[in-house]
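Down below is the structure, laid out as structure tokens.
For this view, one protein chain was removed and the others were kept in their places.
Think of it as A, B and C in the order they're written, each chain with its own count starting at 1.
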Amino acid sequence: MEKYVDLLKNIQNSFNNLSKGQRLIAEFIINNYDKAAFMTAASLGETVNVSESTVVRFANTLGYNGYRELQKELQELVKNKLTTVQRLTMVNKYSSKENALKAVMEKDIENIGKTIHEMEYGAFQEAIDLILNAENVYILGLRSSSFLSGYLGFYLNFLIKRVTVIASGPNDVFEQLLKADSQDVIIGISYPRYSKRTLEALEFCKDEGCKIISITDSLISPASKYSDIALIAGSDMLSFVDSLVAPMSLINALIVSIAMERKDDIKSSFEDLESIWNKFNVYNINDKENNN
Amino acid sequence: MEKYVDLLKNIQNSFNNLSKGQRLIAEFIINNYDKAAFMTAASLGETVNVSESTVVRFANTLGYNGYRELQKELQELVKNKLTTVQRLTMVNKYSSKENALKAVMEKDIENIGKTIHEMEYGAFQEAIDLILNAENVYILGLRSSSFLSGYLGFYLNFLIKRVTVIASGPNDVFEQLLKADSQDVIIGISYPRYSKRTLEALEFCKDEGCKIISITDSLISPASKYSDIALIAGSDMLSFVDSLVAPMSLINALIVSIAMERKDDIKSSFEDLESIWNKFNVYNINDKENNN
Amino acid sequence: MEKYVDLLKNIQNSFNNLSKGQRLIAEFIINNYDKAAFMTAASLGETVNVSESTVVRFANTLGYNGYRELQKELQELVKNKLTTVQRLTMVNKYSSKENALKAVMEKDIENIGKTIHEMEYGAFQEAIDLILNAENVYILGLRSSSFLSGYLGFYLNFLIKRVTVIASGPNDVFEQLLKADSQDVIIGISYPRYSKRTLEALEFCKDEGCKIISITDSLISPASKYSDIALIAGSDMLSFVDSLVAPMSLINALIVSIAMERKDDIKSSFEDLESIWNKFNVYNINDKENNN
Partner (left out) sequence: MEKYVDLLKNIQNSFNNLSKGQRLIAEFIINNYDKAAFMTAASLGETVNVSESTVVRFANTLGYNGYRELQKELQELVKNKLTTVQRLTMVNKYSSKENALKAVMEKDIENIGKTIHEMEYGAFQEAIDLILNAENVYILGLRSSSFLSGYLGFYLNFLIKRVTVIASGPNDVFEQLLKADSQDVIIGISYPRYSKRTLEALEFCKDEGCKIISITDSLISPASKYSDIALIAGSDMLSFVDSLVAPMSLINALIVSIAMERKDDIKSSFEDLESIWNKFNVYNINDKENNN
């Protein structure tokens, strides 16, 4: 899929060099590529109120011989957004369990590698600063992303004063976010198949003036458009599973980096906790041995 | 830490070549290395009812010049089990956020690589067979491991008839496992600092005759000793975080492999779900576009 | 509101004495009273394909002087379904906290009394039999009803082999109910403002052939229509809170009654648990004193 992300990144990167009319096209495609993929140059032009020839010139500016060529790549992009059933049929591509294990885990390695390579460190540092300076930090992830948001919350709870993990529960996500305001940061974790409720909640928070950091799979994911900062870690389609290994690795890096900033302040908290854990016997510190 | 795991693996691998008295020592060390590390040859011999010279010969058999040398390695192993506060002091080893991110994520890559390399595929296949043939599958993970058990349960729910994720909640873990019996499989996920309650629950299930698969960080983890099958994926100490990236990658491989076996049976379930999701509008299928 | 429930019960009770055309009207009103309340006799007749005079005769059969009189009562019924904001404005009806406490708690007493008085014991016994004979028992309650379903599940877990509480979580309610079939019982707990997802899930389970027991506030609640057995316990509108005290009391009675049937079988389970609780120190059994 990287090729197609490149297509859309390519559009974003060219943005400053585009004419005003071409920018309208660019914007429409980035936000509606599923739809654009199946529009003629004429109807695309009509939709954004530019001429058909502007659409063609737009394709040329991006390096295509014509609109048809651009459109074909958009269609490939769309096809890659498969339904779960379609993806399930890809399961039997491995000849053995051993090969499946290797293929799946090597893909995860590749994915983490790509995440390191493509990370924008300025954005990463900026995300850390936002989190450290927020009044409240809300972490939102639903469906399979809820395990990442829970994991991030589990550790941020030790490092940051006001952390709330937003999850499906008796109170819906809007009720849980009702008091979020412009002093607050929302970390939205959103992976294919993008949960609709997560996107609605990010839209709501955006309207409330919150700062939004997304952890998502590409700059063209629907979560990115609500984000002040998008931290990108790929997720790979493994049959019907979307591997969340690369984002989990990114989250580890985020936690360790925040701990670097809070080191002195939190050491005493941990000393307190060690003594509480010890007092109330939470962990297994050789207790079998001690009972001998 | 690999070196020390090697020490204990080394002991396990040599097991068949040991005398009866030496086997008693081996067993004691594997299960009580924290304690053994600080015993003299004499007191270790006394504890397991063998002579001091048997202890010395045991060290020689493993390739050490004497008991002192073996003991020193055991002490190194123990020292590596640090408290959270001690580990927190390791945070400032990175000179920048960019370096921290790279170091953390590259360590995850290394860890997945090691997991692939050291996986015993026979055990992996056997685990899959146990899961497919169980009456009930219980997945148990507490503390940070609860996010892995939730993630595994999230996907197994689509593939297996009776899957229950056991987590901290109003009913304690024993109450949730009260009906588990010899027809059932428990998947126990246990990483440092090993949750005491997880180990107690595995002990309880073992006594009930359940089959136990552990996902854990080494053959000498306390979870391994209750396990019929131990699937090993390393977790790396990143400051105060134990990275769970390699086990998550292993869990992906497990899910995909089980899906390979259940492919035909579950396709119709997914078709049902697609239509329910569609009917009740769970996912974001281009709805912005459709509303234009 | 009882008066209006009586109106709809009245319609249900008269059902057998109605003509075929009148039954169409009755059915429409029971399922769509919000809409019917604002239809003329003519348009109501047209909607269900009967003459206007049939509508008038229907009102007469129920004891009204004309359709207008019936319609007025329907409108009162609708008005009682207030929005949360509307209900919030009712908050200041109490002159003091003491009076508020008394009024709220006395209303709860009244509600439990009414529940006892109006309970159909045949249905209650039948519900118990269904639960005891089910392959799997699923308990479904969302929003504030989730605390009742959790409470019921907490105790049924000790009494019944396969109990699953369905709640908002990473897997949506449909995924959690995907394997439910005709051997299974769903206990649906549904109170105003009725959660849409609960009703959809009951509809789904009904289609799958499950037996459905609802715990709800009236025979005309939207949950009742999917139910094989409806156990009625009123919920009272206390400003913006719907008191769930009477249904919790009914759930207590349900648990105690099921325990009466399972007494001999479960005693040993509890003895096991007592010894586990004791072994792992779950409850506070005078431990301060014992440590003196």
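Simple rule for what comes next: a residue touches a chain if its C-beta (ideal position, glycine included) is under 8 Å from a C-beta of that chain, and two chains touch if they have at least 3 such contacts.
It should be emphasised that the depicted structure is a prediction, and the values quoted were computed from it without experimental measurement.
K.L.:
With respect to the chain omitted from the figure, which of C:Y67, C:Y138, C:F174 or C:Y194 is a touching residue?
P.N.:
Going through C:Y67, C:Y138, C:F174 or C:Y194 one by one, C:Y194 is the residue touching the chain not shown.
K.L.:
Just to verify: which one of C:Y151, C:F174 or C:Y226 makes contact with the chain not shown?
P.N.:
Hidden-chain contact among the options goes to C:Y151.
K.L.:
Check the options B:A26, B:L77, B:L142 or B:M248 and report the residue that touches the missing chain.
P.N.:
The missing chain is touched by B:L142.
K.L.:
So which of C:D34, C:E69, C:E135 or C:D181 would be touching the chain we can't see?
P.N.:
Going through C:D34, C:E69, C:E135 or C:D181 one by one, C:D34 is the residue touching the chain not shown.
K.L.:
What is the set of chain B residues that contact the non-displayed chain in the whole complex?
P.N.:
Considering the whole complex, chain B reaches the absent chain at 142-144, 146-147, 167-170.
K.L.:
If the missing chain were put back, which residues of chain C would it touch?
P.N.:
These residues of chain C touch the chain that is not shown: 31-32, 34-35, 83-85, 88-89, 91-92, 94, 97-98, 100-102, 104-106, 108-109, 112-113, 115-116, 119, 121, 124-125, 128, 143-144, 146-148, 150-151, 154-155, 158, 193-196, 199, 222, 238-241, 243-245, 248-250, 252-253, 255-257, 259-260, 263, 266-267, 270-271, 273-274, 281-289, 292.
K.L.:
Name every residue on chain A in touch with the hidden partner chain.
P.N.:
150, 154, 157-158, 161-162, 164, 170-172, 174-176, 178-179, 197, 200, 204, 269, 272-273, 276-277, 280, 282
The rule we apply is simple: only the chains that are shown with their structure count from here on.
K.L.:
Over half shared or under half: which fits the residue numbers at the contact of copies chain B and chain C, same or different?
P.N.:
Chain B and chain C contact each other through largely matching residue numbers.
K.L.:
Just how far, in Å, is the C-alpha centre of chain B from the one of chain A?
P.N.:
About 28 Å, centre to centre.
K.L.:
Can you check how far apart chain B and chain C are, centre to centre, with Cα atoms defining each centre and the answer in Å?
P.N.:
44
K.L.:
List, in ascending order, every residue of chain C touching at least 2 other chains.
P.N.:
170
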